[in-house]
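Excluded from the complex is one protein chain; the other protein chains are retained at their positions.
Chain naming follows the written order as A, B and C, and within any one chain the residues start at number 1.
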Amino acid sequence: MAFISPMAAKATRAEPSARGNARGLLSREEVYGRIRRRSEELCEPLEIEDYGVQPIVDASPPKWHLAHTTWFFETFLLVPFRKGYRPFHPSFEYLFNSYYNGVGEPFPRPSRGNLSRPTLAEVLAYRRHVDVAMAPLLVAEDVEVQARLELGLNHEQQHQELLVTDFKVTLGSNPLKPAYRERNGETLRTALPLAFRHFDGGLTEQGMDAGGAFCFDNESPEHRVWLEPFALANRAVTNGEYQEFIEDGGYAQPALWLSEGWAWVCRQGIYAPMYWRATDDGWQEYRLDGEGAVAPHLPVTHVSFYEAEAYATWAGARLPTEAEWEHVARGASPRERSPQRGRARGASPRNSSPDSHEPSAAVLAGNFADSGRLHPAPAIPGTDGEAAPMQLFGDCWEWTSSAYRPYPGFTPLPGTLGEYNGKFMSGQQVLRGGSCATPEGHVRATYRNFFYPPDRWQFTGIRLAKDA
Amino acid sequence: MAFISPMAAKATRAEPSARGNARGLLSREEVYGRIRRRSEELCEPLEIEDYGVQPIVDASPPKWHLAHTTWFFETFLLVPFRKGYRPFHPSFEYLFNSYYNGVGEPFPRPSRGNLSRPTLAEVLAYRRHVDVAMAPLLVAEDVEVQARLELGLNHEQQHQELLVTDFKVTLGSNPLKPAYRERNGETLRTALPLAFRHFDGGLTEQGMDAGGAFCFDNESPEHRVWLEPFALANRAVTNGEYQEFIEDGGYAQPALWLSEGWAWVCRQGIYAPMYWRATDDGWQEYRLDGEGAVAPHLPVTHVSFYEAEAYATWAGARLPTEAEWEHVARGASPRERSPQRGRARGASPRNSSPDSHEPSAAVLAGNFADSGRLHPAPAIPGTDGEAAPMQLFGDCWEWTSSAYRPYPGFTPLPGTLGEYNGKFMSGQQVLRGGSCATPEGHVRATYRNFFYPPDRWQFTGIRLAKDA
Amino acid sequence: MAFISPMAAKATRAEPSARGNARGLLSREEVYGRIRRRSEELCEPLEIEDYGVQPIVDASPPKWHLAHTTWFFETFLLVPFRKGYRPFHPSFEYLFNSYYNGVGEPFPRPSRGNLSRPTLAEVLAYRRHVDVAMAPLLVAEDVEVQARLELGLNHEQQHQELLVTDFKVTLGSNPLKPAYRERNGETLRTALPLAFRHFDGGLTEQGMDAGGAFCFDNESPEHRVWLEPFALANRAVTNGEYQEFIEDGGYAQPALWLSEGWAWVCRQGIYAPMYWRATDDGWQEYRLDGEGAVAPHLPVTHVSFYEAEAYATWAGARLPTEAEWEHVARGASPRERSPQRGRARGASPRNSSPDSHEPSAAVLAGNFADSGRLHPAPAIPGTDGEAAPMQLFGDCWEWTSSAYRPYPGFTPLPGTLGEYNGKFMSGQQVLRGGSCATPEGHVRATYRNFFYPPDRWQFTGIRLAKDA
Partner (left out) sequence: MAFISPMAAKATRAEPSARGNARGLLSREEVYGRIRRRSEELCEPLEIEDYGVQPIVDASPPKWHLAHTTWFFETFLLVPFRKGYRPFHPSFEYLFNSYYNGVGEPFPRPSRGNLSRPTLAEVLAYRRHVDVAMAPLLVAEDVEVQARLELGLNHEQQHQELLVTDFKVTLGSNPLKPAYRERNGETLRTALPLAFRHFDGGLTEQGMDAGGAFCFDNESPEHRVWLEPFALANRAVTNGEYQEFIEDGGYAQPALWLSEGWAWVCRQGIYAPMYWRATDDGWQEYRLDGEGAVAPHLPVTHVSFYEAEAYATWAGARLPTEAEWEHVARGASPRERSPQRGRARGASPRNSSPDSHEPSAAVLAGNFADSGRLHPAPAIPGTDGEAAPMQLFGDCWEWTSSAYRPYPGFTPLPGTLGEYNGKFMSGQQVLRGGSCATPEGHVRATYRNFFYPPDRWQFTGIRLAKDA
């Protein structure tokens, strides 16, 4: 499985590793330990009762995430590669399989919230059991083992994001509106003016070949794409801007909506982003630090693809394609600052050479889960000027105009792991860039996330684009 | 509200009280304390995780039952009758209202399992808070207070039964099949032969007037009913008998079923009672002491009205009407042994006077929740012979042939409490006699339970009747 | 099948026959011919396009009714009793079976409107083919043949009523609101004052034994019922009265409704009887003579059981039980005027003997389908005074308080014909008295119709009762 770069190789290159947000030299054991611990740390503010609840089918109980990520290591590493390994419990294979038909019939997803057993204590014991058993594999030189290990850790990071969004649903849909963390005062209370930067288009590259750093199979292979000239907004759409759309009757004008989107609005009675509530005191929004007035300068989040499209139409713009987005992000992504950067075909903001616009990742990236904020933050301009696309990474996943389909030459992983991505390539839209719930270092310019058009329990947002 | 006999009056009469299974003199505080404690005792074997789960819409999480029964006292006693009482939490009125529209819009029932908060600890604190606040009302002489207190305690007993059936759903639908209690060896391993006893019919009475002992409004008023001669089986149908029905293709012959029942069988793929599972080792049944082979001598339970009707048709019999059942039970009910017994119009087994068949309640009643068995037990014959109807009370609720409709002259309780029973009088069938999950002393010959024809998560069973 | 009185016997007794509205001596062939022709006459004003449509699952296309009634004679008479009879088409057994599982799997009911073939011309040819083949059986002396013939003709009359209600749905739900017949001026424009007449109750009889005149199996056997004293309204509730209920917020007060009814109102957005439409010019109602302003003096019709119950609660009354209704109707029914009248245990209006209140059927019965009006008409008082119950028969089917369950001793017809009634005895309510779409002579005091509580595409109405 050559497309997965062995984690060890990179760690020994003593380069900053995107994974585990590590800086400096980390052993495989340390990376494994950090990532595994992180999942449990995220749950620390929860009550035992919060671990089992599943208010919407899309979400899963935290307890389930903790067990499922462990099941992944047990199923794809311990069982095939550690002789004599005895699974922790004979039923867990069935209970904590998410959707791998190759491993047998999974337990029905909508019923995950009905499983009061195993208890949290038993699930934590399961984690300990697997972690202990994994120790020898962490130092194994087997390439396949290393590749699966890296996949397993990236998989766990994905579930760390889902942990956050899923317990947000549980807490946010509870009439008591319990907070997950305390609210801190914010210093920055305004948003930058919206501006568009132009790009020339032309023949560019998209995706990433296996064999170098880690990527998921759906990002491969790297391939050429032709882009027409376009412009991209410097930041995500804000709550304040979105409120103008609402006040202008955005949710009442079918002409702004895709046909499916309009049907969704009517059938579900949608009139605002998820977690917004109209009160006598104006719009309130539930955030993980509790419910409060909608802050106009923050990026709007928890909107569906339908809402993103309708907003863009209303604003006289459109959503970017994933190729456009990536074209820009390859110039801005932190991972392109490495020596291999020369290989990158970064976007050239009009009238300037790529080199003269070396992006400063520290400025351009938004906030990730590691900040503990767990909510989008306002864009902060860097040295490149206010029109430079900011917060492409972090804050909000950005809906793109592109349906989630395979790249030319796409080949799924062999065997059961091939069910990881490929079989979901219908009916979904691509999102790019990660969010405030994404572990720092987990995403990159080529990273493809995907959700169904009506989904909005993730931290999804809107970045506008235009033909140029 | 004259129809509710004040609990205090009875307690001071030093008579055996049906409530709380008390014998001897119990003060109101003692009865209140026992019943309230009993709800929590029933939950003791549960894990915290079990308290929040709701695998089917009909069931409620144990935590919800503990809170809702407390809400009842708060809403109908503390708020109106204790000046200056401050509700424990402003949202609990909304969260723990079951269906009283007069108290405002209730929290949607199917979402009860999504409420991770309040936590169990908070709910127990709620119970403590209300119990402390109730103390003065327990000794108040106000007739309305006493009536509502008695209603509240009967209400809590009803929820004690639901607690058992509801956590049975949670545990029994979990693939791990956790047991609630240990399995004990059983000594009795056979069932009595099935026999029918004949009754003459004629003009009899049904129901109970308010003003004496406690009853629910749907049992009133007492009124005359004409019965044709009939025969009633001496015991409930057993698992072994029901297996014959299955093996004879009972679930595959539409002619045996009501039209709605047949549609239910086909649509839901029903082929056996709830909690039964076909395995290579034969039928297994989940009971609260774990999963094991179906015991042929035990009463069949967890069957729907449709199954009860189809079985009866297959067996060349029918279900009893509620009037027939009550006619017999008024001769057999423990509550008829009191001095008022002369008032009762008990059934006369053919060729014998009522007096010569004075039933021995200790023998004829089956087992109740207080035994801790929490599963139906085989019928045990008394001195009256093997044809005397046994286990009319306890073991299984018995589906009757009667739709749940108001009695002639029925008047609901005034105000919001009138929503207790009357508004459910459509689409449901009457069940009689209580079950192994019913608190002893809670039911009586006139007690009317009601569920929808497909419901089977209660301990429901089948008693056959015939025209004579 | 002794319970069905052979039609021939009655016809030759030269008595007025209720069937076919015949007066005087009609041969079996004449009765058969009249009833068969009547089905087609009812369809004459239709366009070919109207014959195939099924706008709601409960309704069937007229073409289907014409074929199904023919299928009944073919299946239950020609195939078993005419040697060598060849069915008209091999697929019709499957296509036109309504629900008799004993005859094989029926074609799915909701898809009847998808059958463009056979064409109307083919269905009419089918009718001719069967009518010709039936000729020898019409004069056969075989008792079973005669019994089934009578059942088949009563069956066809039931479908004549459904023909009317079903094409009313097609025409009335069409935005063009086509009329089935011309509107005539009405002379009577007021309703009688509402009044209640009291009845003593006591031991009465209900139902009808087989062996005499024809009845359906669900009307048998005749049996005793005890009634408490009650009062019954002299006429059906009018549109004007019902409008007061609407204007008083009847559809917005949960306390007036059964729990299931309130859920139905909310889920379906119900706010008025079926066929009513709120316009700037006030309430409009579609009738078979077209859409026009709601006429306040006419009986309200097309209301569900839930609406009937809620209205009765609002009006401080209740619906009658079917036993109460029948008790009164046995004194009022036209069929009780025959010499057998002495057998009847008619109701005695208080303080008067039955004989002195010999009802005048011509006055007390409302209008039937034969009048061609096909809409309820106002009650017209007879010589018995304005408090005498009027229009018990005809005009509107009257929802009763009684769930549709078997009578004591009920036995379904043997074989497949036993599926006619018995298997529907769950979840439905009994209605009594026939409607303006019922063929005259088809109903009687013991006749039990039954529909689900939310059904309202039949001509259903409300008669109030009270405890006395």
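One rule holds for everything that comes next: a residue touches a chain if its C-beta (ideal position, glycine included) is under 8 Å from a C-beta of that chain, and two chains touch if they have at least 3 such contacts.
Note that this is a predicted model, so its numbers are computed, not measured.
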Contact partners of the omitted chain among those displayed are A, C
Among the options C:31, C:53 or C:430, the absent chain makes contact with C:53
Of A:97, A:402, A:438 or A:460, the residue touching the omitted chain is A:402
Among the options A:107, A:257, A:368 or A:447, the absent chain makes contact with A:257
Residues on chain A facing the left-out chain by the touch rule are 99, 101-102, 203, 223-228, 230, 254-255, 257-262, 305-306, 309, 321, 401-403, 405-406, 408-409, 418-419, 423-427, 453, 467
Residue positions on chain C contacting the omitted chain are 47-55, 63, 91, 94-95, 107, 111, 113-120, 170-171, 173-176, 178
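Here is the rule we use: only the chains that are shown with their structure count from here on.
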Output for shared partners of chain B and chain C reads none
In terms of mean CA position, the chain most removed from chain B is A
Chain B and chain C have mean C-alpha positions lying a whole-number Å distance apart equal to 39
Distance between the CA centroids of chain A and chain C (whole Å) is 63
Chain A and chain B have mean C-alpha positions lying a whole-number Å distance apart equal to 50
Residues in chain B with touches to at least two other chains are numbered none
